[in-house]
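Supplied in C-alpha cells, the structure appears directly below.
Showing just some of the chains, left in place.
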Amino acid sequence: MFYHDRELQYKVRVDKPNPLFARMLQQAIGGIEGEIRVCLQYLFQAWGSRGPEKYRNMLLETGTEEMAHIEMLATAVALNLEGAPTSMQDEFAKDKVVEAVLGGMDVRHILSSGMAALASDGNGVPFNGSWIVGSGNIVADMYTNVAAESTGRTLATRLWHMTDDPGMKDFLSFLIARDTMHQNQWLAVIEENGGLNATPVPNSFPQSEEVQGFNYAFVSTYIGNDITTGGRWTQGPSVDGKGEFHVEKAAPLGGIPKLSPPVPGAFAQKEQMTTVDSVIGTVQSKIEGTLNSHHDSNS
Amino acid sequence: MFYHDRELQYKVRVDKPNPLFARMLQQAIGGIEGEIRVCLQYLFQAWGSRGPEKYRNMLLETGTEEMAHIEMLATAVALNLEGAPTSMQDEFAKDKVVEAVLGGMDVRHILSSGMAALASDGNGVPFNGSWIVGSGNIVADMYTNVAAESTGRTLATRLWHMTDDPGMKDFLSFLIARDTMHQNQWLAVIEENGGLNATPVPNSFPQSEEVQGFNYAFVSTYIGNDITTGGRWTQGPSVDGKGEFHVEKAAPLGGIPKLSPPVPGAFAQKEQMTTVDSVIGTVQSKIEGTLNSHHDSNS
Amino acid sequence: MFYHDRELQYKVRVDKPNPLFARMLQQAIGGIEGEIRVCLQYLFQAWGSRGPEKYRNMLLETGTEEMAHIEMLATAVALNLEGAPTSMQDEFAKDKVVEAVLGGMDVRHILSSGMAALASDGNGVPFNGSWIVGSGNIVADMYTNVAAESTGRTLATRLWHMTDDPGMKDFLSFLIARDTMHQNQWLAVIEENGGLNATPVPNSFPQSEEVQGFNYAFVSTYIGNDITTGGRWTQGPSVDGKGEFHVEKAAPLGGIPKLSPPVPGAFAQKEQMTTVDSVIGTVQSKIEGTLNSHHDSNS
Amino acid sequence: MFYHDRELQYKVRVDKPNPLFARMLQQAIGGIEGEIRVCLQYLFQAWGSRGPEKYRNMLLETGTEEMAHIEMLATAVALNLEGAPTSMQDEFAKDKVVEAVLGGMDVRHILSSGMAALASDGNGVPFNGSWIVGSGNIVADMYTNVAAESTGRTLATRLWHMTDDPGMKDFLSFLIARDTMHQNQWLAVIEENGGLNATPVPNSFPQSEEVQGFNYAFVSTYIGNDITTGGRWTQGPSVDGKGEFHVEKAAPLGGIPKLSPPVPGAFAQKEQMTTVDSVIGTVQSKIEGTLNSHHDSNS
C-alpha cells in the first residue's frame, strides 16, 4: 500500500511562466515516453511479479518514485500556466501575440482544467493504458523498461534544451539524472539474469523447436544486388553467443495461399460465391465492358 | 518503394481450424507486441533515419520482412475461421457447443470481416499508431526494438504452446526463429554503438549537467527499514561504467508546492477565489451550512 | 511525494481461482468506473488545486489510498488466474470446458501478461486518460467524484453478487465500504461549499448574463400533447433555490442557418460552388433523370 | 423515434469569424464535457431505463434537446471558419499572421472537413463512446449527469469569457442558461429519490455486508503527524445520515501478497521458475555473470 508526503521530491521552480512550455511538458506526463506510463508499468510489473521476490520489491520502489515525478511535472505545468491568457477580447485584439499564444497552447489547459495539468500528451491525446507492458517475463520487461527510460531521457533532454528558464532547467536536470539511474537499474537486472546471454527471450523455450536456419539469418528483402556489408548483424557470432550470423536473400517458401469461397452466412456478393468464376467471371466482365463502353459513349 | 510476391514467406497450414485460436492469433497481428507494430516501427525508423546510412538500409529490410509476417498471420486467421458457425439457429440450438464457440470468438470475425483477419488485438481492440516509436536516437530505438521482439517472441511461444495443430506449430516455430534473429540484430546495432557503454541514452547530453548525486542512486520509497540487499543495482560500478551504485532513502527536497488562486476567467467556485481562505473559508462554510439547513427545511 | 509498504491495505484471498472472474475484476481496475481512474483523478485534482489548501491535502490522501486499491485488485486478478489453462492441446480436447474457459477469459491474461492484471477493462479495452476529470472548479470536481464513486460502488456490488468465493466477497465488502466513505466525503466538500446552493456550477458566473426565461424551464421536445406531470423538475422552486421550475414546449428561435458556398481552396464539387444552383441544379437533375431512366430501362 | 425542424433552437450569429475560436468550440461538441456526450448519455439512459416510466420520458426529452445543442455548436464552428486561410502561398507569406492563424487552428477544419465542425474536441481528439455512462442505477446516473452539466457549464462560461463577439456571447448565454436548468433537473430527480439519503449508492445493497469500521472512516495516507483538521469529512454525522465520520491512519491489514511461480506455458525466463530462487538465483546470477564476462571478452 502507499503513503505520501505533501512536499515534492525535488524543487519545481518556474521563473518565467510559458503556456507553450506547459503544453510541451505534457508529453512527459501523458505521452508514451512519459511518467504515467513508467509509473503504472513498474507497478503493474510488481503486482504481477512471479519469481524472485527482490524484483517485486524493487519495482514497487521505483514505480512509487515515478508517482512523485508525475506530481512534479503536473506542478510544473500548473506554474507555467500562471498568467496565461483566458480571453481574446477587445483590449488584447491589438496585440496579435495573445492569439499566437492561445493558438500554441493546449486549449484544454484553459477550457477543461482551468490552468492545470491533464492526463494527456503534448498534442492533447489522452494517456492510453495499452502502453503499460508487463509480460510476465522479467527480461522482456526489463528491456521494455530500458526502452521507456531511453526515450524518456531523450525527451527530458529535449525539454531541457528547449527552455532557458533556470528553474525548469534545474528541475529537468534532476529528472535526467534519475533516468540515468533507471536505465542502469534495469540493465543491472538483465545482467543478473545472464546479460546478453539471456536472449533470445524467453529463454525457457527450447531453441531446438525453432525452424533452424532462420534464427540467425539476416533476411534481405532488398531487390537490388548491392547489399551493404559491414553490419555487425551479417556475419560473426550472434550477440547471444548461440549462433552465427549470415545473410539470406528473401525468397518465398510458402506458396500462394488459397482460401475457400465465402460461406452463405457471410453474405458476400453472389459473384464471389460461384465456383467456376475463373470462366464465368471473365465472360461476364467482357460482356459488361462492352455494354458499359456503349453506355459511356452515349452519356 | 516496395514490391510483392503472391507467395508467402513461409508455409501456413491449418489442420484443424479453430475460431478461438483465430482470435488469439489476432494478438500477434494487431496487439502492442504484434507484427503491424514492428513493421511500421522499423519502417518509420528507416524513413526518419539520420546518421549512418547502413541503419536506414537495414531497417527497411526488416520492416519489409515484417509485412510478410502480417500477411502470414492474416492468412492463418482466415484459415482458422473456415467452418466457424455463422448462426445460432434451431438446428444448432441443441448443441450448446455452438454458442460456446461463438461466445469465445471475436464476433467481428463473423459480423464485420466475413471470416477474415482484422487490424485489432486478441480482444478486438484496434491497432493504435501511438505504439510506433521512432525517437531519432538510434540506441533508444534499438532498445525499443529489442523490447518489441522480446515480448513478441514471448507471445509467439505462448501461441505455440496453446495449439497442437501441426501446421500452426510449424508456422509459429518459424516466427519464433525470426524473432530470435531480430533480437540479436538490434542488440548488434547497440554493440556497434558502444554496447552498455552507450547508456545513458542519449549519450550526446553532457552528464555534467545532471543533478549530481542522483544519477546512480537507487531511491528507496519503501517505508520499512528492512531494505532488501543483494540487488546488483544497489552497489558496485554502474552498468554503464560511468558511476557507482548506492542507495538513498527517499526524502523530499522540494517543499510544498504553492499555486496561485484561480484567475477570474477560469470560473472556479467563488469559495476558491478568496485569498485569506483558511480563515474566511471556514467561517463562510459554517454560515452557509446554517443558511442551507434553513433553506432546505423551508423548501 | 510518495512511499509504499510491501503489505496490502486489506487481505486479498482467493479460495477458488476463476479466470472469468479475473476478467470481470479488470473492469474495476481499468474501466471508466475503476480504480486507476479515481486514483489519477483525485491526484490530478490535488496537483492542480487552487484555493483552500485543505482540499489539496485531502485529495492527495484519498488519491494515494486508491493506489492501494489498484494494487489489491491487481493481486486479486493474478490469484484468480492461477491454474488457468494455457493450452487447448490434445489432452484437453476431450474436455470442451477448457475451450469454454479460454473463450470467456481475457485472452491477453495468457498471451500478453502471463497471468497478471492489465491496465484495461473487462472487455480488454485499455484505460483512457480522457476519463481523468479535474476542472479547476471544486464543486464540479466533487460531483464528478461522487459520480465516479457511485458507479464504482455499483460495480463493486455487482462483482460481490457475481461470486461466491468467500475471500473475494470479503475483499469486495471492504472496497464497498470505502466507496461509501468516499461518496460521503465528496458530498461533505459540497456541503462545505454551499450544498445545493453551490449550483449552478460555476457560481462565479453572474446569472444575470444568462438568457433569462430558459434557466429554469424544462424544455419538452415531446411531439405529443400528453405531457407527464408530477416530476419535481416541472414546477415549484428550483433545487438551487434561485428560480422557479416551469415547462416550455420546444420551439425554434434561431431560424434556418445559412452557410456561405464553399471557397475554392476547399475543393468541393463544382456543382456545390455555383451560386444559381437552385435553378440550374433542378434543371440539371431533371435532364439527368431522364437520361438515366433511359439508360436503366436499357441495361 | 425522432423528428426535426430545419430551424435552430436559438439564434447563432457570428459577427467576427475566428478560426481559433472555432477550434475552441470543438471542445463543447466533442470533448468529454461536450454536447455529443450528454446527448447520447441521456438517450442511452432513457433507452435502458428500468423503473418509473417518467424518468424514461424526461431523459428522452432532454437528450433530444441536446441534439439541438450539437447542431447549434456545429453551425457556430462553420460560421467561425468562414474567411479562414486555406493557403500559405506567396501573397500571404509577407504576413506572418496567416501562419500564426493556421498554426492555431484545428488543421483538420481545412484539410478534412472543408470548413465544418468535426466530432472531436478542442485538440482534435475524437469523441469517445466510453464517456457515455448509464449504470442502470438512477441516482448514480443523475450524479453523473450533474457532473457532466457542471463541467459543461464551466466550459461554456470559459468560452463566453474568451470571446467578445456579441453573437457568440449571446449564443453561449443561452447554453449556460440551459446548463443551469439541467443541473437543477438532475438534482430534482435525486431529491425525488431521497436526496442525500439516497447515498451510499446503490441503496439496494445491504450496508451490513460492508466491512464495518471503514465505511465512514477518512483514511489518511499522509506520512506526517500534522493532520489538517476542520474538514467536514473528519468528524460529525456522515452526509448520508447513516454513520459518523472519523479519521484512521492508513495501515496495512493485508500482509504481503504471494503469487505462485510462473507456469511453464507462460514462458517466463528460466531464472523466474526455480522454487528456491532466493538461494539459487543469487548463485546462478553470479556464475552467469562470470561466464558472461568471459564470453564477452572472447567475442
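By written order: A, B, C and D. Residues from 1 in each chain.
The rule is simple: a contact is a pair of C-beta atoms (placed from the backbone, for glycine too) under 8 Å apart; a residue touches a chain by one contact, two chains touch by 3 or more.
All figures in this text were calculated on a predicted structure; none of them were measured in a lab.
Chemist: Out of the whole homomeric complex, 4 chains are present here; how many copies are there altogether?
Modeler: If we count all chains in the complex, we get 6 identical copies.
The definition used in the following text is that only the chains that are shown with their structure count from here on.
Chemist: Could you tell me which chains make contact with subunit C and subunit D both?
Modeler: Where subunit C and subunit D share a partner, that partner set is A, B.
Chemist: What rotation angle superposes the Cα atoms of subunit A onto subunit B, in degrees to the nearest 5?
Modeler: In short, 180 degrees.
Chemist: Could the interface between the copies subunit A and subunit D be described as same, meaning over half of its residue numbers are common to both, or is it different?
Modeler: different
Chemist: Taking the mean of the CA coordinates per chain, how far is subunit A from subunit C in Å?
Modeler: Computed from C-alpha means, the inter-chain centre distance equals 25 Å.
Chemist: Which residue numbers or ranges of subunit A touch two or more of the other chains?
Modeler: 1-9, 47-48, 50, 53-54, 57, 60-61, 64-65, 68, 75, 78, 86-87, 110, 112, 114-115, 120, 125-126, 128, 130, 135-137, 139, 191-192, 196, 201-202, 205
Chemist: Which residues of subunit D touch subunit B once you look at their complex with the stated criterion?
Modeler: For this pair, the touching residues of subunit D are 154, 157-158, 161-162, 223, 230, 232, 264-267, 282, 285.
Chemist: Within their complex, state which residues of subunit A touch subunit C.
Modeler: Those in contact with subunit C are residues 1-9, 30, 36, 40, 43-44, 47-48, 50, 57, 60-61, 64-65, 67-68, 70-71, 74-75, 78, 112-120, 126-130, 132, 134-137, 291, 295, 298-299.
Chemist: Quick check on the complex: what are the subunit B residues that touch subunit C?
Modeler: Its residues touching subunit C are 18, 20-21, 23-24, 27, 31-33, 97, 100-101, 103-105, 121-125, 151, 154-155, 158-159, 161-164, 221-224, 250, 252, 254, 257, 259-262, 264, 266-274, 277-278, 281, 285, 288-289, 291-292, 295-296, 299.
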